[in-house]
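The complex appears here minus one protein chain, its other protein chains still in place.
Right after this comes subunit A.
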Amino acid sequence: MTPQSLLQLTSQKCTTGCPILDRLLYGGIPCDSITEIVAESGSGKTQICLQLSLHAQLPVSHGGLAASSLYLHTEFPFPFRRLHQLCLSFRSSNAHHFPVNDNPCDRIFVQSVHTADHLLEIMSKTDPFIENSKNQVPVRLIVIDSIAALFRSDFDNTPVELKRRSSLFFKISSKLKALAKRFNLAVLVTNQVVDLVGPNEGINGLRIGNLVCLHTSGRRVCPALGLAWANCVNSRLFLSRNEEVIREENEKSNGQSCDFVKKKMRKLYVVFAPHLPETSCEFEITREGLFGVER
């Protein structure tokens, strides 16, 4: 057993496709580590996952991993149409990297997952799959969207069942990390939120990471799957969306007036990460994808 030399151990990152988000994440999603994105439904988790699967195919000089990706989805249906839309805009803005008749969608391998045991089964088959892919375009990104859906219905709320659920978390996380280390993969996992009801004390006020409370849509929330799963991931990002009422100055023919407009404000927070400070940035979702907004 020899120690690894730290000077040769550089962590590669996969760009998100937006320079503002990349700056927040110090380059993008890191390889050899599990990054979790937590948000309520409709906040943009799947958008980010699709965007990353496309941008992972960019060459390393442009921040990508020059790799194909494995997309494991648990919620049906898989958004094929949206992927196609993103693919078109991706190809038009990065045309010089790809040959003419190439379809980036060819390099995204989609697999549906039904239960936690099914996921374990798939992961044992993933080893040879990734080995074989080394010959063409190697797989360097695994996306699991979403991990919460696998666990939220199968287990009762008794201590025995919860314990079984926790040990499954550690098993899955351990396998994912071993895969990530062996093939230098980036792993992206999405998670849902649960509402937090009650006083902010004791175990209810348990603060995980930097943020005091996570708020979205005006409610106080916390990530699903509890403390056990929080121990299994390396970094956690939180997407929030809120409706804000802002004043907008409007020039009209009879002088200036101002309107109160409801605007959707979306923010990306870093909850905890070993290499990132506690920061946040605003973003918006357009037809071309998810992009940060500089204010």
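List of remarks:
Quick note on the criterion: a residue touches a chain if its C-beta (ideal position, glycine included) is under 8 Å from a C-beta of that chain, and two chains touch if they have at least 3 such contacts; residues count from 1.
Following the convention adopted for this analysis, contacts and distances are computed from a predicted model.
The unshown chain of the complex is recorded in UniProt as "DNA repair protein RAD51 homolog 3", chosen from "Trafficking protein particle complex subunit", "Translation initiation factor eIF2B subunit alpha", "Glutathione S-transferase" or "DNA repair protein RAD51 homolog 3". Among A:50, A:230, A:268 or A:290, the one in contact with the hidden chain is A:230. Here the missing chain is touched by one residue of A:23, A:171 or A:267, and it is A:171. Touching the chain that is not shown, out of A:84, A:114, A:134 or A:181: A:181 (per the contact rule at the top). Residue-level contact of subunit A with the missing chain is found at 1, 3-7, 9-11, 26, 30, 32-34, 159, 164, 166-168, 170-171, 174, 177-178, 180-181, 202-203, 206-210, 226-228, 230-231, 233-234, 236, 271-272, 274-275.
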